[in-house]
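A single protein chain has been removed from this complex, and every other one stays in its place.
So, chain A:
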Amino acid sequence: MYTQFLGNYLLQKGIVTKEQLFNAMSRLPQTHIKLGTIAIHEGLMTANEVDECLYVQTREDKRFGEIAVERGYLSDEQVNQLLAMQTPEFLLLGQNLVEDGVFSYEELERIMFDYRSEAELYDLSLDVENQEAVEAIISKFFLMAEIPPNELNIMYLELMFNSLIRFIGEDFTPLTPMVIEEFPVTFGVSQNIFSDHEFETHIDCDRETAIAFASRYAKEDFNEFNEYIVASMEDFLNLHNGLFIVNVSNQLSKDISLSPPEVIEDGILSGPNKCVDFPVEYPFGTVHLLVCF
């Protein structure tokens, strides 16, 4: 999971110009991944080894994979595995920039390493017990809700727990999720996500809990319920959903958009299809994370 789109990262580091990036991005729909690029990404070959095989390829009429196997850099099995892999979109972008001569494979290898260490959000790696609990809860949820556990849905929920850990703290206990028809709202914020289908996420808690939640998120000591509390809750949800969309943009070519977050007080929440309540218990109170599909 990434916190920043690769193109954005390259631009900010001054590695590419806007023109170079724009050129490389505009060709993405027609770009096919090369075995060498993905082998570097998977850590199976070094950039030098890829360059060597590419050089040999200009002299011998053989496939890249064949040459890499002959030279002992890859096994047949690894070649097949690499060919079957789904390619993250950011890797295609990197490959286009190499082809445009913006940087070499060797530089791409280093850039990827830095990008991963700076822009990757490690999957619930803070606490193994917590990670297992969350994974169990997510798989149980899909079973209960009779929703197909597709890649997007799983990514969304895992990221939600990651966002809680990252922005609020890891001292929470996930409670049992429930599928519900309607949810009585005390106070909370909602945001709609538009993709292949539309769904809505809502965060709900009482006002005292909201004050504590907001204080942690904004790293400020709030004492009373005011507009900053509401804004913090909205920001958290907006940031989480934004990161989700960046991840989807990095991994798959999907167009997803967000509506501005909204405050809901003392109403009833219902979705077109199903709503699921994921309660998490923090020392300061219970926060309900609701996803309405």
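Assorted remarks:
Here is the rule we use: a contact is a pair of C-beta atoms (placed from the backbone, for glycine too) under 8 Å apart; a residue touches a chain by one contact, two chains touch by 3 or more; residues count from 1.
Here is the rule we use: contacts and distances are computed from a predicted model.
Going by its UniProt record, the hidden chain of the complex is named "Stage 0 sporulation protein A homolog" among "Alkylation response protein AidB-like acyl-CoA dehydrogenase", "Extracellular solute-binding protein", "Sugar ABC transporter permease" or "Stage 0 sporulation protein A homolog". For the chain left out of this panel, the touching residue among A:Glu181, A:Asp196 or A:Glu227 is A:Glu227.
When you scan A:Glu89, A:Glu158, A:Glu200 or A:Asp277 for touch with the missing chain, the hit is A:Glu89. Annotation for chain A: contacts to the undisplayed chain at residues 3-5, 7-8, 11-12, 18, 21-22, 25-26, 28, 89, 93, 218, 227-228, 231-232, 234-235, 238-239, 241-243, 245-246, 248-249, 253, 255-260.
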